[in-house]
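Here it is, the structure in full.
Missing here: one protein chain of the complex. Every other protein chain is in place.
So, subunit A:
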């Protein structure tokens, strides 16, 4: 039988000679190499590595899945107001928000736990998240807590602490032996928790002060970079919550008190920038900076309106700490990129889920006296 060249010629090289086989083999190798590198980059070949997906999965394993809610700081309420910059911050940062003047702010008070229907006295950490919105863009978002330092220095520590402090399914309480093991392996957390516990919590949201915890860098108009940490310091006098409230209190007492306080008048906070010195740790949020660092009071936050989470308000904002304007930049703190990554997973999951009304439902705002109908009287 004689071999006849195929009608397709060079496009159907049959039977394949050594050159064709080598070409097919080389093509296969290149494709397998590129596909393998892609899989490696996507983490498919390292299933043990800690990723943003695994962090949020652990939140869900511990707290359950509550569709439509944040995976952490799940119980909260929206507030709005303005930030009035006095211009002093502009010496450190060229961000639009620090130019003299006023910018609108959309904020959110919350308690630091992943269960949206938990009574307030089952929580410790309170948080204030803010989105500053100058007219020309350059939005700035920050999430702050009323603790002096963060309990862990990196995502791996956070992930392990979540497991160590989770309630044991048998007893309903955290297993002290696991926490002891964790603290032995993480002395920085033991030191940070001592600092956190040394200071009493405030009686409510209104008289708490909120700290950014992570270090950032302010960049001025000349390009000079300064390490900073920041805080929102309440003008309402601090009142210590001692002893912690017993279980009999109203389950939403923190939020009810906040609404009542806002009924009496706007809440005000001083925005205080602490200026780091060379050698101050910027890459470890468990370490406080030495006392006596220069502090710059850059303006006043005024919050005058509270409303339940709903479409288009604070509910739909991802308070990603790395949504930063030009003039504020990330430090070398590894928590920042990890928070940004994990918040994105939490936001994406809850965005696509059906929404349940929040446990926190402030009564609709009463119109100010000037806005009342001239004819008077309730309808």
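To be clear about the criterion, a contact is a pair of C-beta atoms (placed from the backbone, for glycine too) under 8 Å apart; a residue touches a chain by one contact, two chains touch by 3 or more; residues count from 1.
The rule is short, and it goes like this: contacts and distances are computed from a predicted model.
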When one chain of this assembly is omitted, its UniProt record names it as which of these: "Glutamine amidotransferase family protein", "Ferredoxin", "Cytochrome b" or "Signal transduction protein"?
"Cytochrome b"
Using the touch definition from the top, which of A:52, A:142, A:203 or A:286 touches the missing chain?
A:52
Missing-chain contact among A:24, A:61 or A:260 belongs to A:24
Considering the complete complex, of A:35, A:239 or A:260, the missing chain is touched by A:35
Touching the hidden chain in the full complex, which residues of subunit A are there? Just list them.
8-13, 20, 22-24, 26-27, 30-31, 34-35, 37-38, 41-43, 49-53, 55, 137-139, 155, 311-312, 316-318, 320, 322-323, 325-326, 330, 334, 336-338, 340-342, 344, 347-348, 350-353
